[in-house]
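Report on the structure given below.
One chain of protein is taken out of this complex; the other chains stay put.
For chain A:
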Amino acid sequence: MTSISENRRTAPNPPVDLAAGGADTAVSAPPRRRRPRGVGWRMRLEIAALTGPALIVFVAFVIFPVVLAAYYGFFSWAGYGPATDFVGIQNYVTILQDGPFLDALRHNAMIAILSLVIQGPVAIGLALLLNRKMRGQSVIRVLIFVPYVISEVVVGLGWSLMLQSGGAANGLLDKLGLASLQQDWLSNPDVAIWSLLMIITWKYVGFAVILFLAGLQGIPEELSEAASIDGASFWQVQRLIVLPLLGPTVRIWAFLSIIGSLQLFDLVYIIWGQYVSSIAGTSTMATYMVANGRNAGSYGYGNAVAVVMFLISLTVALFYQRFLLRRDTAGAITGGKS
């Protein structure tokens, strides 16, 4: 098992550092082209024409807003006219001392960790199951992705109707004779965050399964076949051959899942709204940002919260990258078939 994963690491793609300078290795194997003098300008023109539109839109609407947020974060600003009331780091001091923000941060951390712990094993199991040849397989594959395709608004509305105290969930428990299990699923602070986790799992596990299925397809079938000819059972094959080879895909998914958890907004805001979420114990940094920034008319403060979220995400991303993804991210995310 170790030897396989070792091989895998040294195999087709060199280790790459995704965020930092590693990107030049990530796209390191483009076709070398002879460049006769005199046509250089023509190639440069082509490159500019090809990358120009994407680059302009991306810089203007992704990079620039983040820079703008950093700037406005130092002001107390109601969102209209030029920002003149410079308050230095006061916004940041307020944020880091504000109980509701720290609560939200704690909820984010809890959601991030528990999403990994719950969704990871479930999704790997489902992907292995769906990767087998079985009758009705293609139908099941489509069905399991249905929650991922449905919008957060629909999911939020549907689940909040089902989970409200007079809703279908309690009704069903009553019919099953389990009335003692009835709960205030959404408003009881001890239960609400678990309801949220259940909804998140239901909604996003399909995405993990999609990624894992794609990863499984990249594993040569000969390996498992050879092993099963040598007498390995189905589960031995999965555990000793398939899972180690799926490692890079799992680590990418975990990365995306953590970042997604830190930015969670839609579901919480739709189900609990901006005020209830902090009482029910499901508020997140993003709902805090919207409630205390835009909705409160304090745009400077909202921008400062955005910057804090950005820095937390960046730190987590860099750490994750440094310690977990370094060996194989680029292999899985970028290098592809080089």
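What we mean here is this: a residue touches a chain if its C-beta (ideal position, glycine included) is under 8 Å from a C-beta of that chain, and two chains touch if they have at least 3 such contacts; residues count from 1.
Here, contacts and distances are computed from a predicted model.
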Name under which UniProt lists the unshown chain, selected from "Cytochrome c oxidase subunit 3", "Carbohydrate ABC transporter membrane protein 2, CUT1 family", "Response regulator" or "RNA polymerase subunit sigma-70": "Carbohydrate ABC transporter membrane protein 2, CUT1 family"
Out of A:68, A:102 or A:279, point to the residue that touches the absent chain in the complete complex. A:68
Write the list of chain A residues that the hidden chain touches. 18-33, 35, 43-44, 46-47, 49-51, 53-55, 57-58, 60-66, 68-69, 72, 79, 126, 129, 132-136, 138, 140-147, 149-155, 157-159, 161-162, 166-172, 175, 202, 206, 210-211, 213-219, 221, 224-225, 228-229, 231, 233-234, 237, 245-249, 252, 259-260, 263, 265-266, 270, 286, 289-290, 293-294, 299, 302-303, 306, 309-310, 313-314, 317, 331-338
